[in-house]
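Can you keep this structure in mind? I'll have questions shortly.
Here the complex is missing one protein chain, while the rest keep their positions.
Right after this comes chain A.
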Amino acid sequence: MSETLAHKRPAGLNVLIYGFIVFWVILAAFPFLWTVWGSFKVEADFFSRESWWNALFGTNTIRQTGAAFTGDGYYGAWVTRDFWRAAGNTIVVTLFVTIISLTFGTLGGYALARSGRNYAFWILIAALIFRAMPHITLVSGYLLPFFQLNIWGVLPTSIIVLVAINQPFTLWMLHSFFLSIPKDLDESAMVDGCTRFQAFRLVIMPVMWPGVVTTGLFSFLLGYNDFAVTAMLLSADNQTMVPKISSFLGSVQEAGNVMYAVAAVVSATVPLFILVLFFQRQIVSGLTAGAVKG
């Protein structure tokens, strides 16, 4: 189909179209590729004041380390400055945020989707309002009570706050996925001998996976990328990756710290690529098809 269309178009237009796509890909991918490349250089190259060619050829990197590429930034970040601990914290936070959000989200979304009551609608509207609030407004309100309760700075507190921020969204998203599953499916399961919960577990959940994976991915990204909550609610020891990167950037009095940040940024991005590649089929089907037909 697209091939025949491409044949019909005048050659000039084709050049224009493909040229634009190539341009767009470069525009979108270049900053990241540049960062990946630069993360293997020393600061004098990547942030060179003489010539940006240094970042490409690594003139100073060769002078300082003897090779065109160096893993010094990664070593400094991961080993010297304990980035591994931040990575571990991020895993804990995102894992728990995702699991808790999905548990409440599937149960609540299912209940709201199958409830014929008026208040189900108002609960969803309330969820929408909380979803629209900037995260920082919630965090600033939490700070004082958390200090007083002496639960500031630890991971569980951030997890709870992130779940609270994320839950309205997961509820909405899963609710609409559940709506797309015909009610006949639950009903025939119940007539066949299931309790309401068995119908949910044995019949509805198996066809909900695209929705759960998609929603889970968004929950994961929220926990993974969060800065507002984790920066303000975690002590320096318990920081996750994003606030940790920010702290690398903030203390420039020590040479090489900026390169730690660059290396850490690349380290933090790679898992996302792997994740999206791994789940892309489910995500696409989850985003487009809704769920399944009966």
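Rule of thumb we're sticking to: a residue touches a chain if its C-beta (ideal position, glycine included) is under 8 Å from a C-beta of that chain, and two chains touch if they have at least 3 such contacts; residues count from 1.
Just so we're on the same page, contacts and distances are computed from a predicted model.
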{"item": "Chain excluded from display, named as in UniProt, from \"CoA transferase subunit B\", \"Aromatic ring-opening dioxygenase catalytic subunit (LigB family)\", \"Carbon-monoxide dehydrogenase large subunit\" or \"Sn-glycerol-3-phosphate ABC transporter ATP-binding protein UgpC\"", "value": "\"Sn-glycerol-3-phosphate ABC transporter ATP-binding protein UgpC\""}
{"item": "Among A:99, A:185, A:221 or A:275, residue touching the chain not depicted", "value": "A:185"}
{"item": "Touch criterion as defined above, residue of A:207, A:221, A:258 or A:272 at the omitted chain", "value": "A:207"}
{"item": "Residues from chain A at the interface with the omitted partner, ascending", "value": "182, 184-185, 187-195, 198, 202-203, 206-207, 292-294"}
